[in-house]
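A quick write-up on the structure given underneath.
The complex is shown incomplete by one protein chain, all other protein chains being positioned as in the whole.
Showing chain A:
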Amino acid sequence: MQIKADNVTYTYMRGTPFEKNGLTALQAEIPENSYTAVIGHTGSGKSTFVQLLNGLLKPTAGSIQVGDWMIASDTKQKQLYDLRRQVGMVFQYPEHQLFHETVIEDVAYGPINFGLSKKAALQKAEEALSMVGISERLFDRSPFDLSGGQMRRVAIAGVLANDPCLLVLDEPTAGLDPQGQQEIMSLFERWYQADDRRSVVLVTHRMEDAAAYSDQIVVMDHGTVKLAGTPYEVFSQQELLTQSGLDVPETVRLLQKLAAASHEPIDALKFHLRETVDEIISFLGKES
């Protein structure tokens, strides 16, 4: 789904002494069927921004268009119901949303809410669970008996079971070990590749994830978009990134160090791991 934010301002706790601006006059455009990474420092407004995408928050001023839906401050909750079926949302620590007695029923909660019959919903739940790699013998167990990693997979299945067109991920790998992070990220990658009408918006502060998976990057700072474009365009603006408290991915940093130490002309902007390796091999070839 195409996303277009026009002059969006969001104020937390409006009309109280605790008033705080989350977003100020934000302009952003995210193309259809893309994998977009939203990066920014803590408090830059990235979580606020993505919560506008399915109407969990409504802009205080300005408007945001998501697919065919237009969300402004006066949009009614009812109109947002259909939008939420199209936009799936995986929050930080999604396992905190589990509540049902069994794993399968928890996953079927979303589809039932969106009007599927119980049978169809359970069908969807089974598909989603097998996609995230939860084996069938766990279906009737309580979600609270599972391990942390399994709980997170079940929670993610609960979102995927709704068949969204746009999947919003708010730091979905927080608190996982490196291997778990890798597994979850490639799970989303597989989901994205499986159908070319699907889009992903990934909120992250890990540049490596943005470099490895996204084809669009939006850099946020102090509630506005500081920089946007392809990963190549964004990572070539190292100075702007540093100003926003961010850095280039490790792969780029490695090549930069190599270039500085060897005084050889090395193209440091190879952020995909494979490209980085290729660049290093060709550099080593030069040496010998």
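Everything that follows uses one rule, which is that a residue touches a chain if its C-beta (ideal position, glycine included) is under 8 Å from a C-beta of that chain, and two chains touch if they have at least 3 such contacts; residues count from 1.
Going forward, contacts and distances are computed from a predicted model.
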Complex member absent from the view - protein name from UniProt, among "ArsR family transcriptional regulator", "Phosphoribosylformylglycinamidine synthase subunit PurL", "Energy-coupling factor transporter transmembrane protein EcfT" or "ABC-2 type transport system permease protein": "Energy-coupling factor transporter transmembrane protein EcfT"
Residue among A:Gly22, A:Gly45, A:Gly62 or A:Gly88 touching the omitted chain: A:Gly88
Residue among A:Leu56, A:Leu240 or A:Leu254 touching the omitted chain: A:Leu56
Option touching the unshown chain, where A:Ile64, A:Val159 or A:Met185 are the choices: A:Val159
Touching residues on chain A - with respect to the absent chain: 13-17, 51, 54, 56, 77, 81, 84-85, 87-89, 91, 94, 96-100, 109-110, 113-114, 144, 158-159, 162
